[in-house]
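The next block holds one structure in the form of C-alpha cells; read it before the comments.
A protein chain is absent from this complex, but the other protein chains hold their places.
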Amino acid sequence: MTLPEHRLIVGMECHIQLRTATKCWCACAVTFGAEPNTNVCPTCLGLPGSLPVLSRGALDQAIRGGLGLGCTIAAFTKWDRKNYFYPDLAKGYQITQYDKPLATDGRVVIDGDAGPVTIRVQRAHLEEDTGKTTHQPDGTALIDYNRCGTPLLEVVTHPDIHSAADASAYLEELKRIMQYLGVSDCDMEKAQLRCEPNVNVEVKMGEEWVPTRIVELKNLNSFAAVRNAIEYETARQVTDLLAGGPRGPRPKQTRGWDDAKRETFVQREKEEAADYRYFPEPDLPPVTIAARRADEIRADKVTKFPEMPRARRERYVAKLGLSPADALVLSSTRPLGDWYEEVAKSAGDAKLAANWTMTYVLRDGFEKFPLAPNAFGGFLKAVAKGDIPREAAKSVVLPEMLATGRGWAEIVKEKGLAATSAASLDAVIASVLAANAEIVAKYREGKLGVIGVLVGAVMKETRGTADAKTVKEMLERALGPPAG
Amino acid sequence: MSDDEGREDRGRNGHGPGRRTGAGLAGGESGSAPEFHELSARAIAAGVRSRTIAAADVAAHFLARIEKFNPSLNAFLHVNPRLTLAHARGVDAKVAAGHDPGPLAGVPVALKDNLCLRHMPATCASKILAGWMPPYDADAVARLVTAGAVPLGKTNLDEFAMGSSTENSAFGPTKNPWDPRLVPGGSSGGSAAAVAAGLATLAFGSDTGGSIRQPASLCGVHGMMGTYGRVSRRGLIAFGSSLDRIGPLARNVGDVALALEVMSGGDAGDATTVHRFGAEWAPELAGGRCTALDQDVRGLRVGVLRAADGVDAEVRGRCDDAVAAIRAAGATTVDVDLPAAEHAVAVYYLVAPSEASSNLARYDGVRFGYRSPLDDGRTQGSAPTASLDAMLAETRERGFGAEVKRRILLGTFALSAGYSEAFYEKALCVRRLIANDFARAFETCDVIVSPTSPFPAFAIGAKADDPLAMYLCDLFTIPASLAGLPATSSPVGATSSGLPVGLQIVAPALREDLVFRVAGELERTYGAAPLPEAYR
Partner (left out) sequence: MTPEDIRKIAGLARLRLRDDEVAKIAAQFTGILGHLERLRAVPTDGVTPLDHPLPLTDVLRDDEPRAGLLQGEALAAAPDAKDGQFRVPRVMAE
C-alpha cells in the first residue's frame, strides 16, 4: 500500500556502557559474563549504610564521549536521584543527572541519501546502570546485580532524524565515535549500546499536517532491528491515523519490537504520570573540573585525542583521493584506519594501498593479516615502482610472503621474478614476432584481436614478469599500423 | 550473669577480686574505690594500658550491669557477650604482647542500632530490618574498634532515627533512667539511657535534627555532633543524608572529645567528609588530650540565643544559670538572633523526609531484610502467582512503623511534581537563610548557646499521637543540623523534680575546640554527669 505524504520524526535516546575498570560509584570490577552476584559490594547492592564515590575513570570516559559528540563540557555538573521502584534498581533510585548534565549541544553528522545530515545532540550525561532481571518459566524473576552501578553515558538527540536509514546511520556513527575514543565497544549483543528511538509521523491530511502519537521503541538489539522497527512504525502509525486512530503527539506510548514476528507491540499504553521526584544526590559533591579536564584530555600527548571518524573519512577522500565508499571502509575502526595509513605512508601511494588493503587484507580482517603495515607498504611501494610485476606480485610474491613471512625482495630474487627490462623485452618481442609469422600476418590484415595471442606468448616467455599493458603497447608499435 | 559469676569470671582472668574496681585511677570518694562504670573512658583506657585493670573484667562488669538493668530500661536491643568478651580479650592480649592497644583500650561502648558492626544485627529498630546482619563495619565503628573500644551491643532508637522519644521503636520504648515513666528523648534514646545509667562508658548515636543532643539533654549526659563530615557516614544507615552525623555520648566532656577525635578522619568510601578539603582534626584537640577543655573561657564571646516561646520556665532558669556561670568565668555574652531559624522546623520536616523517602526506597524485600508473605491465601513469598507489586507494597506496609510511613509520605509529597518547588526547593532556600543567619551571628560571637530542648523529659505516650508537637521538640537543635555546624548538649543541672537540663553549644564549622572550651567550663561548674540513684 502506498502511504500518503508524511514526515517521519525520530529522536534517539541511547545508553552507552563506558569502558572502565570499576563501576561508577564503587570499586567493583566491570565484567561481562561473570557468575551472578560476584562483582557486587554493599554500595552496588544498595545495602543500608553504603555510599557512592564517583570514579575518575567513569568521569573521564564520559567527558571523552561528550567531546566526541562535539558537546560543550559543563563547568559545573552534578548528580541527582531519580526515584522509582524496580527490583534490579538496588537503591530504589538511580543516580543520574537531571538539570546540570555533563555535556550539552553536540552534533553528529551522517551521510544521508541527499548529502550530509546533522543530528543535534541535546545532552549526554553520566549515570548508573541497573542489575539484570531474568524472567523464569515459573513466573518468578532472578536478579543479578553484577551490572548494577556500571557507568553509562546517556546520549539524547533532538528529533532530527527523518528516515529509518538515517536512524541506523546515526547509530553506526555513534558507535564509531565511541569506539574511536575507546569509550565503549558498543557491542549491542552485550547491551553495551542500547537505543530507544522516539518515533512519530506527521501525515498530510488535506491542508493539514497531523501528528501521530509518539512511540518509544524498546527491545532493539541490532541496527537492523532499529531500522526495521522504525519502518514498521512509520507504516503502522500512518495507517492507524488514517483509520481514525488518535492524533498525537501525546500521550506517548511504549512499544516493544518483536524481531521474530518483525512487528511492534504495545508495552505501556499511556506513559503513566511518571513522577521521578528528582533531587540533588546528597552523597555526591558536584564536579567543577570537567571542562578543565576536557581541555586536558584533548591536549594529552600520551592518550592523544583522536581524529573523529567523519573527519578521517573526509581526509581520505580529499587528501588521499579515495572514493567515499573506500574511505568509509578503511576508517570504520580506528585501528584499521591507523593500520591503513601506515601502509599508505610506506607504500607512497594511498590509492594503491587502499585497493590492496581492501582486496587482500580485509578478507580475514587486518588483525589476522600476518604482515606488519610497513612490510606490506614496502611491498606495495615496490609494486608501484614496477620493481615487482603486478601479476607476479598478486599470484606469487604476496602469497609467499604471507605463508613464509619472507621479504618480497628475497622471493623475487629467488624466483627470478624481477620485472623484465625494456631492452630485454624488445628482444623477446622480436623473437615472438619471428616465431608467429602467421599471426602477425593476420594482424596486419586487420584482425586486431589476435594481438592477445602475441601478448600471451610474450608473457609466457617472460614468465609473467613483464607488464601486460606495456607488452601490448610495444607489440603494437613493433607491428605498425594494420592495413586498411 | 549474676554479679558473683562476673567476679568469678574476672578471677579466672588472673585478676584478683581486689582489681574489680578502678581503685586509685580516678580520685573517687575517699575510702570507696570507684567501680568500672563510674570511671571515665580515659581512666579505663589508662588502666588497661598500664595493666592495672583488664579489659575483659571491665567488659564482664558492664555485661552484668546490662543483664541486670536492661530488662527494665530497654536501652539495648542486642548484646552478644561472647563477641564483647572476645573483643576485650583481644585488647588485653595486645597489651600483654606489648602492642599499643589504642587510646580507647578496653573502653566499653554502646552503638546505636543504625550503625553497622559485623556479627551483630543492625535493625534501625525496624521490623523491616529485623535480624539483618551487615556484612561490613561502619567506618566510625571500625575506627573505634581499632582504637581498642569494646562494643557491648546495639542500642534502641526511634525507627530509622525518626523521632524524639525512642517510642517509635519496633522493639518497645526505652525508659529514662531518671524516671522510668518518662522518655529518654530520641532518636538516640537507647545510647543516651545506656550512658546515663552506667551501662556503657561511651555510647554512639546519630544526629539528624537533634537525635544525639536532645536525648543527651533529657538523660543528663553530654552528647555531641562534630561538623558535618567530620565523621564518615559510611555504615550509618541513612535517614537524611545531608544532615546525618555520628557522634558520641558520655558522662564527661573529655571522653566526648576523645571519642570524636578517634572517629574523625577521611574515608575513601564517603565523598562528603571535611577531610576532602584538607580539614584535619584541630591540632589543639589531637592526641587524646583536649587542651581546649582545660582552657578557660576568658575573652570568649558567647552568643545567647534570643528567648523563644514555649520554653519550660525551669529549663530557661537552668540555662540562664549556666550562662551566668560562663560569664562569671570570664566570657562576655551577647544576645544573638537567628531570624530565619524560626522556620527551621518546617525546613527540616521537608528536607529530612524528602531525603528519607529516597533513602528508604531500598527496603523492598528483595536483597535483605523483611519480605512480607502475601496474604491472599494462595501465595507465599516468591510463589509464581504472587506479584512483585503486592510483595513490595505489603513488605513496606508491614515492615515500616507509623512515623516512618508518615515521613516517607511527607517526603514523597514534598518532592512530587507540582509541589517540589513550593516545598522542597523553598525549604532549601530557607535553609540557606538559616546558614546565613549563623554566619552573621558568628561575626559578633564565638559560640551560640540555647536550651537543647524546650522542656525536660516528658511522659511516655504524652506526644505519641501528635506528630507536630513531637517535631517541635527539635526547635533548638535543628538549625545547627541544617547548617552543618558542630554542637553539643552539656548537662547544666536539673529541674526541681530532678530532671536533667542540657545547654546546647553551637560553634562555627570546624571549630569544635570552641564548643569544648565552653563545655569544659560548664563541667568545672557542674562536675561530671551524675548517675541516677538507682544505677549507682
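Each chain carries a letter (A and B) given by its place in the written order, and its residues are counted from 1.
The criterion applied here is as follows: a contact is a pair of C-beta atoms (placed from the backbone, for glycine too) under 8 Å apart; a residue touches a chain by one contact, two chains touch by 3 or more.
Please read all numbers here as calculations on a predicted model, not as lab measurements.
Asks: For the full complex, which residue in B:Phe36, B:Phe76 or B:Tyr349 touches the chain that was left out?
Replies: Answering carefully, the residue with contact to the hidden chain is B:Tyr349.
Asks: Looking at B:Ala138, B:Ala170, B:Val183 or B:Ala271, which residue reaches the missing chain?
Replies: Residue touching the chain left out of view: B:Ala271.
Asks: Taking the full complex into account, find the residue in B:Leu482, B:Val506 or B:Ala529 that is in contact with the omitted chain.
Replies: Only one of B:Leu482, B:Val506 or B:Ala529 touches the chain omitted from view, namely B:Leu482.
Asks: If the hidden chain were put back, which of A:Thr22, A:Thr104, A:Gln122 or A:Thr150 would touch it?
Replies: If we include the chain that is not displayed, A:Thr22 is the one touching it.
Asks: In the complete complex, which positions of chain A touch the hidden chain?
Replies: 20-22, 26-29, 35-42, 44-45, 53-59, 85, 87, 133-135, 139-145, 267-268, 275, 277, 279-280, 282, 284-289
Asks: In the whole complex, what residues of chain B lie against the chain that is missing from view?
Replies: On the side of chain B, residues 132-133, 135, 228-229, 242-243, 268, 271-272, 274, 276-277, 340, 343, 345-347, 349-350, 357, 361, 364-371, 374, 379, 381-394, 396-397, 400, 402, 405-406, 408-410, 412-413, 416, 422-423, 425-433, 435, 467-468, 471, 482-484, 509 touch the unshown chain.
By definition in this document, only the chains that are shown with their structure count from here on.
Asks: Could you grab the centroid distance between chain A and chain B? Build each centroid from C-alpha atoms only and quote it in angstrom.
Replies: 58
Asks: Residues of chain B touching chain A in their complex?
Replies: Against chain A, the touching part of chain B is residues 114-116, 122, 124, 129, 132, 134-136, 138, 233-238, 241-242, 268-272, 276, 354-355, 357-358, 360-364, 366-368, 382, 384-385, 388, 392, 412, 415-417, 420, 424.
Asks: With touch defined as at the start, can you tell me which chain A residues reach chain B in the complex?
Replies: For chain A paired with chain B, touching residues are 42-43, 45-54, 81, 83, 85, 87, 90-93, 138-141, 143, 145, 273, 275, 277-279, 282-285.
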